[in-house]
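Quick one: the structure is below, and I'll ask about it shortly.
In this view, the complex is presented without one of its protein chains, the others remaining in place.
Every chain is named by a letter (A and B) in the order it is written, and numbering of its residues begins at 1.
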Amino acid sequence: MSDLCHLSLVEQARRVAVGGATARELVDAHLARIDALDPRVHAFLHVDRDGARAAAEQIDARRSRGDKLGPLAGVPIGIKDVVVTKGQPTTAASRMLAGWTPPYDAAVVERLRAADAILIGKQNCDEFGMGSSTENSAQGPTRNPWDLERIPGGSSGGSAAAVAAGFCAASIGTDTGGSIRQPSSMCGVVGLKPTYGRVSRWGLIAYASSLDQIGPMTRTVEDAALLLELIAGHDPRDSTSLVDAVPKYRSKLTSGVVAGTKIGLPAEYFGDGIDPAVRAVLDRTISVMRDAGARFVSLSLPHTRLALPTYYLLACAEASSNLSRYDGIRYGQRVERKGASLADVYRDSRSAGFGAEVKRRIMLGTFALRAGYYDAYYRKAQQVRALIKRDFDEAFAQVDVLLTPTAPTAAFGIGETTTPMEMYLGDVFTLACNLAGLPGLSVPVGLTPAGLPVGAQLLGKPLDELTLLKAGRALEQRCELSPRWPDLGEVEGAS
Amino acid sequence: MAELTAHEVSEIAHLAMLTLSAEEAETMRLELSAILESMTALAAVDTSSVVPMTHAVPMDLRLRADVVEPSLPVEVALGAAPARAEDAFVVPVVISEA
Partner (left out) sequence: MSTVAPVGDAALPAVLDEWEPVIGLEIHVQLATASKAFSPSGVAFGAPPNSLTDPLVLGLPGTLPVFNRRALELAVRLGVATSSKIRARSRFARKHYFYPDLPKGYQISQYDEPLCEDGAIDVLVGTRRMAIRLQRIHLEEDAGKSSHEGATSHLDLNRAGVPLVEVVTAPELASAEEAAELMRSIHRLVRWLEISEADMEKGQLRCDANVSVRRRGEDRLGTRTELKNINSFRFVQKAIEHEILRQIRILETGGRILRETRLWDAMGGVSFPMRSKEEANDYRYFPDPDLPPLVVDAQIMGAVLGTLPELPGPRFERYQRELGVSPDDARTLVSERPLAEYFEAAVAARRPEAAVGVRGRAVANWLLTELLGALNGDDKAIGDSPLSPASLAELVDLIEDGTISGKIGKDVFESCYASGQSPAAYVESKGLRQISNEAELLKIIEQVLVTCAKQAADYRAGKEGLFGFFVGQVMKATGGRANPQLTSELMLRALKS
């Protein structure tokens, strides 16, 4: 195990700040690990070796001059490839965008650069964020570091795997229906989907605009708190960005006290569909937390069973619209046969550029928005969405947070899930949170007998990330995985 | 209306600007039908008095001041175009009349 690479983000930043390590050492250690192990994991689509080293050297030079450094100075962070980076290729793991380098930075990337973080590379994911296993990447799947024959979850699978494997101190993921939390659960890392509007979507390649949110994927809850603090906040370029002030999450993160916290256990999240091994880990978690003084309340979110169809209708409808811009004209993949008409160029480019799952969702969304079908499908789903939101409002009148499994199963085998519906069911516990715009946190709380991580999901009131992080800290302290990290073998050259 | 017809699949593909092979179209028909089947549950819910929720967090639109910022240089604007002339994107001729 390379020591530097499994330090927390907070600790890595501290070492650079006090001179315990140089930025260059951190970057070299991570690059060595990536070079040695990522061929097996395939977490990255692009590693910016030269850029990362140059940025690290600059930070070290600034430090030696006594310049003030940002709070993430020298810390390598990976970015899911649906977030645009000026000067680094961004493809959304799609053939459609192969070779595209954006001329601008996402808001979150600007903020990371301003904090002096090192943007070490772009991470694999399901194409345009559409999937739950990272198998829908045009560049091939990412493998779960805990078991290379298994998927890492998705769609932010590369980002979760990279954090678990020690390829970066933290990742920036995106979550439309669970895409931060579910892979975090399956890779044994911490993943936070903030309240809708908390983090600017400027520069996030849209999948479903009313559901998409950017968030941190880290090895500790404290890391997530720090990263959220740095990326959250109002951005005038996003009309849905919230203006509320950003709390100092990290300093307010008192150490793991849950006595008196009222935690709701929604019955619908503990039903038949859960794998018994996952269920056992959750039961143990609940009893540990009860011993620590948390008060559990059983309650019901009656519209939960409608969340899945509601989500897929709304997400696919928005996706069909958002993906209309990919036409092979201004950027991206273009297929133009000899003598092709304009319509041929559109159809050929789109048909060749999009993968099967993306096409399926575009088709479903196009269906739902057609004249004559809109009211029965899209509008109906928006109404049910309001009912799902109302369930949560009522629940949060009684409790501080909700605790649920993050996913019904631990990581499954690559190629194991064959039908789209089967795959969609894997998101059943995460997507209601997006529909309601709530913050959700996944924290690793145990391993299955097969040695696969299991995450617990905490859901909170809008803008109440702090309560989630505090409760998550308590889970983290009392339910630590053992072993904490997957064993991928030693890496030469990494310190 | 859970079972889609092949004709509907081809209509939707036409609107979505996708070409599906016969095999793809049939697979798509079956998969979409299965997904739509799961959506019939929504039809049974009484939503007669429910206002559709269009945004995750209720808010009013904020407006920006009418201030010009520098444009992208033409070279950057056209830089990623698969086909271009000196100063324009190029496509097969846009036919607007019969």
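Note that a residue touches a chain if its C-beta (ideal position, glycine included) is under 8 Å from a C-beta of that chain, and two chains touch if they have at least 3 such contacts.
Keep in mind that what you see is a predicted model, and the values were worked out from it rather than measured.
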{"item": "Chains still shown that are in contact with the chain withheld from the display", "value": "A, B"}
{"item": "Given A:Pro71, A:Pro103, A:Gly273 or A:Pro302, the one touching the chain that is not displayed", "value": "A:Pro103"}
{"item": "Of A:Trp146, A:Phe354 or A:Tyr378, the residue in touch with the unshown chain", "value": "A:Tyr378"}
{"item": "Contacts of chain A with the absent chain, listed as residue ranges", "value": "83-84, 90, 92, 97, 100, 102-104, 106, 201-206, 208-210, 236-240, 317-318, 320-321, 323-327, 329-331, 342-343, 346, 366, 369-371, 374, 378"}
{"item": "For chain B, residues in touch with the removed chain", "value": "14-15, 17, 54-55, 58-69, 71-72, 74, 77-78, 85, 87-98"}
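Rule of thumb we're sticking to: only the chains that are shown with their structure count from here on.
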{"item": "Interface residues, chain A side, partner chain B - complex", "value": "100-101, 103, 195-197, 210-211, 236, 239-240, 242, 303, 305-306, 308-310, 312-313, 320, 324, 327-334, 336, 340-348, 350-351, 354, 359-360, 362-364, 366-367, 370, 376-377, 379-387, 389, 419-421, 424, 434-437, 462"}
{"item": "Residue numbers on chain B that touch chain A, as the complex places them", "value": "4, 8-9, 12-13, 15-20, 28, 31-32, 34-36, 38-39, 41-43, 45, 47, 50-57, 59, 61-62, 64, 72, 76, 79-83, 89, 91-95"}
